[in-house]
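I have placed the structure first, in the form of structure tokens, so that the comments after it can refer back to it.
As you look at this complex, bear in mind that one protein chain is not there, while each of the others sits in place.
Now for chain A:
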Amino acid sequence: MKKNIFWMVLATFTLFLLACKKETQIKEAVSGFLGFQKPAHFPEPVYKFANNKVTEGGFKLGRALFYEARLSRNNTVSCGSCHIQSSAFTQHGHEVSHGIDDRLGTRNSPPIMNLAWNKAFMWGGGVFDLDLQPIVPITAHEEMDETLENVMAKLRTVPKYPTMFKTAFGTEEITTARFMKALSQFMLMCVSANAKYDKVMRKEAGATFTADEAAGYALFKTKCASCHSEPLFTDNGFHNNGLAPSNIDDQGLYTATLIATDKYKFKAPSLRNLSYTAPYMHDGRFLTLNGVFEHYNSEVQATPNLDPLLQQNGKRGISLSTDDRAKLTAFLKTLDDTELITRQDLSEQ
């Protein structure tokens, strides 16, 4: 009898142990956090990962901060308010950003996507390091209208943050640098590299372009690829693509450099995920792709520093027939990456 009890206890104990072991194994599998992974067909990233390795703790903290409305003066606006995942992290339906107290900005919210390869940030450059970017929206009057000092003070009063900072950086201390680095970690993980185009390029099983897509790809390579270069679909450069100056006469890169040859140059945006990111251009002036095509086809203006590619052989613009447009559209749709806009790990938790 006594012996039996002993065996029973031992057996249950072993069972428990096994159960526990299984559970930890499962947990490990679920949280198989891989950190930042460079897609095979992408170039080396520009971001200095040596100064900020992406860790699971840092990424999760960054995600919490990205969706944290306390970053704004009256706790109503988060980064995610203007960079909405389902719109590839843009503010769909707003030509220019819509921020605190319903104040309007002057520029269209760009996607948070493939930022590890960005050399400069914002439509007109100015910000050269992703770690410094969040200062702009947090302190801008028409965006979040808050001070960084105050944000830090607010975060210290929310019980989850000291713990999350500890997991991410080793101690509970909340500093500007840690705050910025965590936000960067989240944003760097918003990699878009799983559209149909990517699968075709990686020669994944069964992935091929249709005839129209292939024709569109060929057109794209001759007419658009010098500025919207593969595989990021931007050359990371600044160009004047001939838009008529906006009402506020936004002069783009010039504002940051004061170099006359930079007037009206804007960052060439990536053409990935266009289906989710309308309206288009720095001030969101075009509601549809056809509006963009018509611009390149017939509306290019001879403003200072117009890119030479858009004024060749005495003709301004890039001619795009109805057929060209249909094919280009078919190709551009292969750059839509449903994974980016649905990935659970990038959503507000």
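Here, a contact is a pair of C-beta atoms (placed from the backbone, for glycine too) under 8 Å apart; a residue touches a chain by one contact, two chains touch by 3 or more; residues count from 1.
Basically, contacts and distances are computed from a predicted model.
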Task = Would you kindly match the missing chain to its UniProt protein name, picking from "Copper-binding protein MbnP-like domain-containing protein", "PqqA peptide cyclase", "ABC transporter permease" or "Sigma-70 family RNA polymerase sigma factor"?
result = "Copper-binding protein MbnP-like domain-containing protein"
Message = Going by the contact rule already stated, which one of A:Ser226, A:Thr257, A:Thr303 or A:Thr329 would touch the omitted chain in the full complex?
response = A:Thr257
Remark   = Among listed residues A:Ile135, A:Ala244, A:Leu309 or A:Ala326, the absent chain is touched only by A:Ile135
Ask   = Can you list where chain A touches the absent chain?
value = 48, 51, 119-120, 122, 126-129, 131-132, 135-136, 139-140, 147-149, 151-152, 175-177, 180-181, 255-259, 262
